[in-house]
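A single protein chain has been omitted from the complex, and every remaining protein chain is retained in its original position.
The letters A, B and C name the chains in turn, as written, and every chain counts its residues from 1.
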Amino acid sequence: MGMRITNAQADAAAEHAVESVNARFGGSDVVATVEHHANALKMAFVRIVAPPQHWTAVAKHLKFDLGTNYCSMVTGTHHPEGGAERGWEVVYHLMRQPVANQAPHTNTVHVAEELQGMDVPLEVEVVLTLPQGQTPSVPSVQSLWVGADWNEKETWDLVGIQFEGHENMHRVLNPHDSPEGFHPLQKQHKIRYHDFNEMYDDAQGFGRKPTDEGRVK
Amino acid sequence: MKDNYDLVGFFLSKDGLLRSGIIGVLEGTPLEESASSLSFAVATFAVVNVVFLLLFFSQFAILWIERKAVARMQDRYGATTALRSLWVGENGVTAGEWWNMLPFGLGKPLGAVNKYLNKNFGNRDEKFATVDRVNNRSWMGKTIVPGFFQNVADGMKFLVKEHMVPQRADRLIFEVSPFLIVSSTLLILGMIPLSSGIYATNPDLSILYAIAIFGIAPIGVFFAGWSSNNKYTLIGGIRSAAQLTAYEIPLLLTLLSVAILSGTFNIIDSIHFQHSAGAWNLFLMPLGAVLFLVTMIAEVERVPFDMPEAEAELVEGWWTEYGGMRFGMLFMAEYIRTYAACFLFTHFFLGGWHLPFQGTLAALLGDSLNGTIEFFPGAIMTLVKSWLVFLVVFVWARFSLARIRTDQILEFGWRMLLPLAVLQVVLALVYRLYLFNPDGMSGQNDPVGGAAWDAFGIPSFVPIVTTVFWLAVFFVYLNDEDKSVNQERMFHVHTDKPAGTVSPGKE
Amino acid sequence: MPMHPHAQPNFRNLFWYPFKITLITALRTFPFIGKRFGKRLGAYHNTSHPEFLDDGSRARAASSAVMNDIGRQEFAPDRVTSDLKPTLWKPQTVQYPYERLEDMEPWLFVPGNYNGRIGVIWETCTACKMCVNICPNDCLHMTTELRVDVLDNAEGENAGLGMELEVGKFAAVEVPEVVAELDSFNHVTAHTAPPEEWRFAEVLDLSGDNATVRWNDSGEEAMIATSELYPADDQIVSGRIDLGRCMFCGLCMEACGFTSFFMTNEYDGMSGFTRQDLWFDASRTRVLPGVHQEAVDAELAKRASKERDKRARKAAKAAAEAAKGDA
Partner (left out) sequence: MAQMWITMGPQHPMTHGLWTLRVKVDGETVVDTDAELGYIHRGVEKIAEARDFTQITPYCDRLCYVSAMTWANSYIYAAEDLLEVEVPERAEYIRLIAAECQRLASHLMWLGAYGPDIGSLTLMTWCMRDREMFLDLLQELGGSRMHYNYPRVGGVKRDMPVGFADRLVAKVKLFEHRIDEYEMMLDESTIWLVRLQGVGYAKAEEMVNAGVSGPNIRAAGVNYDVRWAHPYSVYDQVDWEPAVEKPTSVKGADCYDRYRVRMEEMRQSCRMMLDAIEKIPGGKNTNYANGDEMILAKAPTRAPEGATGFSHYECTRGASQFYIQGGGDGRGKNPYRLSIRSPMFITIPFVAKTMIGYKVADIPAIMGSFDPCIGETDR
């Protein structure tokens, strides 16, 4: 039969992580909570809300104490009308994966139901909110997880969030010669609906006007 | 063995029809005293033309064999409609009657032939008659050999393609090197005999000549790679040069051992030797045969040793920058070299134009059979043997095996093939000196063939023992499953049975 | 088959196994050898006969011979070994203009499964613009006009079940002199559009047998007997699908609540040389006449039954109030 991590294991791992984070960062305004996904299996995960200046400490704690060895996703979001203290938001998704180097000719076979403690896979979502302003910046975790390197490049390229201490920052998805301040996922760039006429007059140079001029969809 | 179809004899013999006719014509004219040399020149020209055209057009057979065998091996079999599309057209006419564009009405006969073929072989089946603008390329027409002229069509296509020279290419070398390769390849065809009487030239040292000519092409390849001013072709050219030199030497040694065994440097004599000695070289030196094939595959850069032209990283290797008929020539040259390799293997190891067991058959059935054997043209036997060699060795290998990396090719060439080739030369010397008794040789035209290799009184003892010995070696290596290495097969994680052997759903 | 786990490169592996498997694959394709030794050579095409047509399709296909022999098709999981074609002379590929994939493998083109060309039943369309809004690439464009619904005066057992006047909706009044003139109006030779035979107005309230309406053209209000008023609403006049932008996702088919949007099985005939050729108007989005007729009938029956239920419910509610009233 297939195997799966049971909800109990996930909850236990999440609670352990939350306690260790809250114990370590009790005083400062770093808050860790256990949340549950809303779909059928209701799996538990840890959400940490932290100010950007504590992010490096939280990251080190996650990597070295909680064994989070996999930075999977960095998401930047632009909130122009989110009020003074919520102008930008950077969400890190980190995972703990029970993966270790193997001796030659051997492999580790995890049986999901019997995993305990630090071997139970854990999903961590770290939310950093940045105040309004033109230059949102977050300390880079490129040195902790190599996986975060290209994620941060992409986030800067698309959303425009600076990552201090990130070497060799260059555009990855946009052409290298795109203008300096251009970050497409910021909200001021509305996705311009090419209505029926514009589609044919745009730069690609089809240049032909459709017969029913002026009629929008 | 005397060959009835002695083309060379017919053309070149002094009192032959052609030569005596020419000498007769020039009887009274001032050219009289040089008539014989003139007739010799004309006769040689005729012989060379006939043999070369025979060899060249029989080459389309191997291209057809490769396409059909490959289609079946790759499970996408089916007839190609190339030939039919040439003549089958919308209601009996090929789209556009292009032949009318030919000057001076030269196209008219072509159009007539086309209409005739359309009417008789074309699409006579009404079911597909209602086809509008698409050419009526139905497969209903019957042809003997479906898809035979597909390669001709592909070849001709290159004539109309543009030849571009890369911008800062070394123009002279870029344009000359394909001809260097092609001409050296065609020279090899010059001295390949189809049967004892049908050959263009018969130099005394034809084996040396063949190998020398084979050696020129690598220079052309390297020039092509270097002069195309393209990094990929440079790497391809260097890889090819390294590979060809690495495999040239084992090839030489193998042919040296053939020459030692047959005692001559002439291909035709070595074939006669094989008949009169009573055993084909294949059974005397199977190791040499395998070595010859492996080095030939590397020499013509076909798949297992295909790194210079590796699609994956070098696109087309040193051919990349060529277009137009030069690319067509290179492509044709590759196939001519493969064809020449098959011919050489047939001549050196499979007894050229002799039927298998021709000697023993002649001995058993007496002269009632000998009459018929005379009339069987040796050339057909040579062609069939080389086509089979091409099918089994070159085509089958190309579509079963993958490509070896360049450094592995070189390592395999220097480390494995060279010592084996030297071993083969030693074996050939031993065979020739100790196991061969010259008085067993029969005359050249004696149909029964000799028994030079039957040591200790047992007829053809040496070839049988050699073959059995090398087959035994082959099977020992074939089954060397080293059971000792424990089965670290990836196991089903919960069961201990190896994953591969337990195929779910298999009843 | 002995599977060496991490096969060591050795002489045996150098060529024996790959050569063997390519030989087997080649032998399988020979017409006679392949058939006789198919099972041993790994042809393995088990001839299970799964169901091809669901009941609806089989009922529809009862008449036509072609669809019936589809049922008897010998199903081979992999095209290679189904002996639909002589193997030696026939190219393996389906010769497109002469043979069609739907003849070779009919089970791939079961109606309703394949997202091919869009087919629209323009008659049953009620211009609700659901499809226009759901389309991710905005390929659908529709022009609507205020008209009296043609379907309302349908005959047969569904007669009289059309829309009813409602406050806030539109109504139309016949213009008598135009109706007379229309009989003599020759649509073919006239250079102008036929005069408008209806005069549209918005219904403000339906007190008794008179209704106050506000004319659309002049805007002032009037009182008219409800018997003269015909219900009217936005009807679709012309629609266009830009197949140049369409990605055949099928969302429009699902969004349409009136079974007037289909994705047919057709995969060809949707090409053109300019972008305008890819604009499919009503004439190029037709559906097979049989399917068209079935859809229209089904839609009319559905609307009629819905209308009957509505009226029944209204009558029942009125009766209940009446009963409560006099109780």
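In this text, a contact is a pair of C-beta atoms (placed from the backbone, for glycine too) under 8 Å apart; a residue touches a chain by one contact, two chains touch by 3 or more.
None of these values were measured; they are calculated from a predicted model.
K.L.:
Determine which of the presented chains are touched by the chain that is not presented, and list them.
P.N.:
Checking the complete complex, the chain left out touches A, B, C.
K.L.:
For the chain left off this view, which of A:39, A:116 or A:135 is in contact with it?
P.N.:
Of the candidates A:39, A:116 or A:135, A:39 is in touch with the missing chain.
K.L.:
For the chain left off this view, which of C:103, C:254, C:297 or C:321 is in contact with it?
P.N.:
Among C:103, C:254, C:297 or C:321, only C:254 touches the chain that is not shown.
K.L.:
For the full complex, which residue in B:181, B:221 or B:401 touches the chain that was left out?
P.N.:
Missing-chain contact among the listed residues: B:401.
K.L.:
What is the set of chain B residues that contact the non-displayed chain in the whole complex?
P.N.:
Touching the missing chain: residues 73-76, 231-232, 235, 239, 303-304, 306-307, 310-313, 315, 398-408, 488, 490, 492-494, 499-500, 503-506.
K.L.:
List the residues of chain A that touch the chain left out of this view.
P.N.:
Residues 1-5, 37-41, 43, 45, 69-73, 75, 77, 91, 93, 95, 97-110, 112, 121, 123, 125, 145-151, 154, 158, 171-175, 184-185, 189, 191, 193 of chain A touch the chain that is not shown.
K.L.:
Taking the full complex into account, what residues of chain C touch the chain not shown?
P.N.:
Output for chain C: 1, 3-18, 20-22, 24-25, 42, 44-46, 48, 50-54, 75, 77-80, 105, 107-108, 110, 113-115, 134-136, 247-251, 254, 263.
FYI, only the chains that are shown with their structure count from here on.
K.L.:
Which chain's mean C-alpha position is the greatest distance from chain A's?
P.N.:
With centres defined by C-alpha atoms, farthest from chain A sits B.
K.L.:
Which chain pair has the highest count of C-beta pairs that touch?
P.N.:
Here the largest contact count links B-C.
K.L.:
Nearest whole angstrom, what separates the Cα centre of chain A from the Cα centre of chain B?
P.N.:
62
K.L.:
Where in chain B do residues touch two or more of the other chains?
P.N.:
In chain B, residues 488, 490 touch at least two other chains, as defined above.
K.L.:
In the complex formed with chain C, which residues of chain B make contact?
P.N.:
Touching chain C: residues 69, 71-81, 128, 131, 134, 137-139, 142, 146, 396-397, 399-401, 477-482, 485, 487-490, 498, 500-501 of chain B.
K.L.:
Using the touch definition up top, name the residues of chain C that touch chain B in the complex.
P.N.:
1-6, 8, 10-12, 15-16, 18-19, 21-23, 25-26, 28-30, 80, 87-93, 95, 97-98
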